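The next block holds one structure in the form of structure tokens; read it before the comments.
Note that one protein chain of the assembly has been removed; the remaining protein chains are unaltered in position.
Entry: subunit A
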Amino acid sequence: MTSTAIRTGGGVADRHTATPEERERNRRRASRRNVWSAMLFLSPWIVGFLVFTAWPMIYSAYLSLTDYDVINDPNFVGLENYAQMATDPKVLLALGNTAFFTLVQVPLYVVVSLALALLLDRAGRASGFFRTVFFLPKMTPPVAVGVLFLLLFNGQNGLLNTVLGWFGIDGPAWTTDPAWVKPGLILMSLWTVGASVIILLAALRNVPNELYESAKLDGAGFWRTSFSITLPMISPALFFVIIVNTIAGLQTFDEAYTAFFGAGNTTYSNDAALFYVIYLFQQAFEFLNMGYASAMAWGLFVVIMIVTAIQLIVSRRFVYYEGDR
């Protein structure tokens, strides 16, 4: 045991110098205190996660193995719901519609978002105004967008076909022709690109100017600069936008439901707009097949996990993070 004399403002005080074991013990004690403090601050979120996310997920996994109609106790049926999904033609139809929507909508959404972000990046002082303008539609309730879709895209008197008519184009029946329903919904979804535009614009603003100046000195043109500097530097933001919109695309519901399955269309529906989550909703809340709907929800969860995992693997090759070696 050793002791050290320490000079303080008031004089000299003896202080015990800890042994390595004591220091380790003190470190652990402090560490434990920190962990408990952190847990205390995190506890509202943890409780919220357990109650509102983890538990419902666990319970829905259980329900997916049952026949449950809300009012009577769940009746265990094993994997019957999953087997039924495999043979349900509407599940296949809904999956096909959803896949088509996502595969076409996400690239288009990203391209339009990027194009608008590039324009805003060069807009100078007006950028703030246009940022607000582009973001405003994002604030529109999806139900209103669904109703708006029916008005703007009406094949007879819709604004879109009226404008197309000015150019001699006879627009299709976007809202009633099964061949044009999904393209119409995809076009309408571009209404809400605002959030992605803001994210990409922030990424564009973070690209160091020195890189562009060096490229310019080396004689690089617009395309070379875009592909060798801009895109790699904003690739994390692009990747984020792609992932988030892919998941949103696979879960698309509000606008299509309002336009084709909501109060104004209680009897007529168009199978071309039957997306996976709409069919899931119908099973759960119209037919009260909660067990089957839970199985469908887990099916979608697995699909989203697989798609996201593939995107993450692919991203290792294409996404550049500054911190990476």
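Everything that follows uses one rule, which is that a residue touches a chain if its C-beta (ideal position, glycine included) is under 8 Å from a C-beta of that chain, and two chains touch if they have at least 3 such contacts; residues count from 1.
One rule holds in what follows: contacts and distances are computed from a predicted model.
Among the names given as "Carbohydrate ABC transporter substrate-binding protein (CUT1 family)", "Manganese/zinc/iron transport system permease protein", "Anti-sigma regulatory factor" or "tRNA 5-methylaminomethyl-2-thiouridine synthase TusD", UniProt records the absent chain under the name "Carbohydrate ABC transporter substrate-binding protein (CUT1 family)". Contact with the chain not shown here comes from a single listed residue; of A:A173, A:L187, A:A215 or A:I304, that residue is A:A173. Touch with the chain that is not drawn comes from one residue among A:V35, A:A83 or A:I310, which is A:V35. Residue A:I58 is the one among A:A30, A:I58 or A:A202 that touches the chain missing from this view. By the touch definition given at the top, subunit A reaches the unshown chain through residues 28, 32, 35, 47, 50-51, 54-55, 58-59, 69-74, 150, 154-158, 170, 173, 175-178, 267-272, 282, 285-288.
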